[in-house]
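Missing here is one protein chain; the remaining ones are kept as they sit in the complex.
Then we have subunit A:
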């Protein structure tokens, strides 16, 4: 008897399991869809550096009943409300997401997760409701620990109101909602509707709507530990450099004029990072400069100096892009293991060695466009542009800054008054205070060679825009910002042109030169188009001309300007920048009547470009435009493709790997009801057992069987 029991039970178990599996296959998905509503998500994720972690992590999937707070008072009420006996997902406008509020919410023990609404259809979350003075979440001096003055006893703090929120770590999920496209609007509507139901029920009458967050981050401790465990990937991407001098060589002894800007930015929610003021205005400026200079009637590749455009990625992460570029052009690494095919090298990894034609010692000027959007100036008086120079060797840049100011004034005298309502340009130290360079890519060049004349053009004099690294840095003033960028592009293009011509004083130009510089004009419409394409809708005619994005059934709209992880394909903006620069710097044969070769992209196979040419916007062009890998210079790649920390004092930012990140919306019953369910189950089982026991006893007695 005892031998038979386990066998039958085993059979029974197997049968039940088999059937359950069969049944579950057909039913489980239907039931899941009835219970759960999976919504799209914009998460805050974990990043790691040499000393620790920042960003968000949640060890277990956090669940919280939706609770809507529209104001600081609502948050206070949530904290003091004693009727709330569960874990909650607190929804708030993004400007209330501050360290003190987060600490306050955490102290209640009621916090499950936070949802920050960046932009919503509800008036409370609208762009117009944003407070004018929301501070930057970046540090008081962004990336200064990797900058030119990192060794100094005291550094000028360029972002004094910065809250440092980006550098904090949170052990609960934080997500964003933003009605920026159809999919995210759906998520927003679903969550806000659920929150309204909860609010209507007073947050006490269950069932209430709850959200569950999956946000487990694998990376822990710091970059060193997570790289060893292979649970993180270096932050990075592709920088783009280009020069009209297709014949540039390391030994041609021709000086180089660098025109530079950063392409990427950062914010708490990487999917939302646009950084319109933070970096996009600078990027647009350099693209507009390239377009303006391409009109020069004196061919750029015939000038006494080379012009080199550099657009760096990874700048938001300790100037990773510019530092790596400068490091690579100065170390001139030898190839140890050549690539299987092509001009590149497998170890150390380089797709090609064209960058070795750039000689750092020949760089004679660096002109950089920083935050030139004057976005906040629209409400704070008239916009102005400021030319910043290095405070240690300010004399080196004196002539250059004079020329910049001169170009800004539109005349050969150096007064700050600009004609025709153009944005005035002045030296940043015109108030007598030498603050040095603000955080910028130029610092990377100066770190390698301190005596390069350098000017960084920004729309601030003393303090970076409070929009710096904000998720809400997503809009611009259609007049002020465009005018400001137009003036910055005009000043930089003319200065670069004069520098490339070797003209120290605009007053001493020859007649030909005066005529030629007149041909350089910045296209205001192009600036508007670039801002629109890169911040609002990537599927615009301008991008489409180069990349045929609208052929994609899921045509992209708003794309983030977060650099992402190295060799991931999530950042299209360097691809656009490459195509645009390749077209603008393409080799032109003047007075040539030969028609351009067109159709390399629309008629593949029929039209083929020459081996040294690229197909750019359906046209074969000869251009020296290259991508350059960007990742923290503290990191290095070893021969098997893994990464290790070479120098922990340099940037080593990595991003943690994670499982599927997601949100799902569903009903929950109250904790009290759940306890009642368990109690009922236990009582029923005990009653059942009691009845059986009693019945057996009764049967044995009455029926006289044992």
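Definition applied: contacts are C-beta pairs under 8 Å (C-beta built on N, C-alpha and C of every residue); 3 or more make two chains touch, one makes a residue touch a chain; residues count from 1.
Heads up, the rule we're going with is that contacts and distances are computed from a predicted model.
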Listed names "Gamma secretase complex protein", "AP complex subunit sigma", "Large ribosomal subunit protein mL44" or "DNA replication complex GINS protein PSF2", with the criterion being the UniProt name of the chain not displayed: "Gamma secretase complex protein"
Among A:183, A:229, A:337 or A:675, the residue in touch with the chain that has been omitted: A:675
Per the touch definition above, residue among A:210, A:227 or A:387 touching the missing chain: A:210
Per the touch definition above, residue among A:337, A:449, A:603 or A:696 touching the missing chain: A:696
In subunit A, positions touching the absent partner: 1, 4-5, 8-9, 11-12, 15-16, 19-20, 23-24, 27-28, 31-32, 34-36, 61, 63, 206-207, 210, 212, 664, 666-669, 671, 673-682, 684-689, 691-693, 696, 702-703, 705-706
